[in-house]
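For this view, one protein chain was removed and the others were kept in their places.
Here is chain A:
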Amino acid sequence: MPKPFTPKVVTANALLEGDVIYQTATGWTRNLAEAEVLTDEADADLRMIDALTQADLVVGVYLADVTPSETGPRPTHFREEFRAKGPSNYAHGKQESL
């Protein structure tokens, strides 16, 4: 039996700054909470294809697992937690503005 599809977001790094970014319905955001949550596999495939065509804006596109919540999607894995926040040794990266 195929594995059930779990909620995901499309994520990548911005080409110019390298920042972690997430796809929204209309573009990209640097805030995971604002990302578009994909719950349908076919839809996720289409959104990935759309992201992959934007090679002049983004690098390293992939689907990351999330848990939807009232305040928007949250990471399920600690790697995505760090990507969403920044390093733990300095208050650099996204946590500077969150």
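Just so it is clear, a residue touches a chain if its C-beta (ideal position, glycine included) is under 8 Å from a C-beta of that chain, and two chains touch if they have at least 3 such contacts; residues count from 1.
Note that in this section contacts and distances are computed from a predicted model.
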Name under which UniProt lists the unshown chain, selected from "Sulfite reductase (NADPH) hemoprotein beta-component", "SusC/RagA family TonB-linked outer membrane protein", "Transport permease protein" or "Xanthine dehydrogenase family protein molybdopterin-binding subunit": "Sulfite reductase (NADPH) hemoprotein beta-component"
Interface with the undisplayed chain - residues on chain A: 13, 15-20, 55-56, 59-60, 76-79, 82-83, 86-90, 92-94
